[in-house]
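Showing just some of the chains, left in place.
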């Protein structure tokens, strides 16, 4: 960490600051330039409060040199992480197609969608059992029953399953779920992250609607610092002033997260756009940018879907998209 | 809800849509204009999926006429709600000054700050025991011990206490806390909201960093639909592209929330700006806009604060601010 002091400051105050920093167990390297004095801090600066230092009247500015995320940082782990879940590999060149309905509605529905997406090349089945809804009056999912139906679909197709968990209370119910999804609204629900970290189960961590990449990586850090290295990052659109589509898919997050971290990065074009006809171009766009996988909503009867139908593809649309995805994968090799 | 159909559409498709809407238990009023047909839906449209309808190829656009929030809506409850907590009233003309340190650090610290802010006119003591931190490596609060120290400070001063709860797991520990705070990151932690709703305890609900006012009110609705009417809304800054300060305090939220809802609205200028010297002007600004109260960080020794020191006022600064607040309250009457 580097602290730039203001010009012409009182030397006693400067010394006081240096002494305080040393009392925190840090080494301090003083560099007197022509225009300003710069203090270089040596040691574990992770706990130093940058904003407190910036607020001091003798300080011009403060700059953190080293990243605060460690476990997920590519600097300390140059090779790609490959997450294994239910026999499927994600990351490190292993492309993963996750597909399924927004909500699990019935055995017939989830099994038929599972079979359809498997036939089109999907290797993981998604389906919401616990649904986070902005309104308390909206459908909240089939809950435990939904999980049971997902397991039936897994048995019928062999596809591992991923579903969103909203509370550590429900961990028992998810014991036999292959990948636990943390939704965008819970990306900074730190208590949930710590419990999922302890569980050791593969986690698909969605970026919050207005969270930076650094914050996403710090949330991954919560999972990993609790001992869980099976983390998949997911970009799903950010909140901007945009009109005409629900969120703005931040495709640039894909190459940048790959640069910053060794974790696999997948993209959810369905929630990002909220519009079925925009899913194919944005899915292809994510693949071209190097995504390690896609999570896409597919429904056999969008008009009757209980929620989010507007963003679901029909199985035949998904099939057509899957073929193009493979071609784009080939093109960028 | 109003559905505008596209021009020159197939009548059979139009009839199919009308039939489907009726099958959902809705009345449909068809209005054929010169340029377009408009369907007015009658009945409980709360569960109708607007986005699904918008995605249909015969639909031009959909507009919801009635608000989806009910319990907190001023339309159905024109008088201001007054929340009582620990003998203090908030809202409906009762201005409430909440103050205290970011984190509870020691008995000496919390008691001395409590005495100081009480002397300056504060009527509720704040103090963090459980701290949500972006990094797992940062100080997470004294937890249960912190709550105990807050109770000691309450005993010494008579001030009721408010503290942030991050998980329903911890509800027992908060049994004797006067107001439970839901932090910005947990505004859409719906499981937590439902449990706090059932608890019946006064809740201070902070607006999320990138949440709309409608989403804030829907989260209040989660609390109220679970039977808890003691909800205080809190604006604490939103995430924008702004430079020079941490967040952008959305002062306009104060009069607009008052228009939309009968719940009290308070403002947190400390977290919004992240800079102690900006707290006084922004606190006065919120008061001038009609806020029902302020929650302000005060620390007796900012340089040693374990977190967020940069945004804390010293007791003497708070005292000076408190006097101006009273004058501005008088001026806008």
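Note that the chains take the letters A and B in the order they are written out, and that residue 1 is the start of every chain.
As a convention for this text, a residue touches a chain if its C-beta (ideal position, glycine included) is under 8 Å from a C-beta of that chain, and two chains touch if they have at least 3 such contacts.
Only a predicted model underlies this, so the values are computations on that prediction, with no experimental measurement involved.
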{"item": "Oligomeric copy total, full assembly; chains in place: 2", "value": "4"}
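Please note the rule applied: only the chains that are shown with their structure count from here on.
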{"item": "Copy-to-copy rotation for subunit A and subunit B - C-alpha atoms, rounded to a multiple of 5°", "value": "180"}
{"item": "Subunit A and subunit B: spacing of chain centres that average the CA atoms, whole Å", "value": "26"}
{"item": "Residues of subunit B touching subunit A in the complex", "value": "20, 46-47, 49, 51-52, 54-56, 68-69, 132-139, 166-169, 185-186, 188-191, 194, 208-210, 215, 218, 221-222, 225-226, 239, 246, 274-276, 302-303, 305-311"}
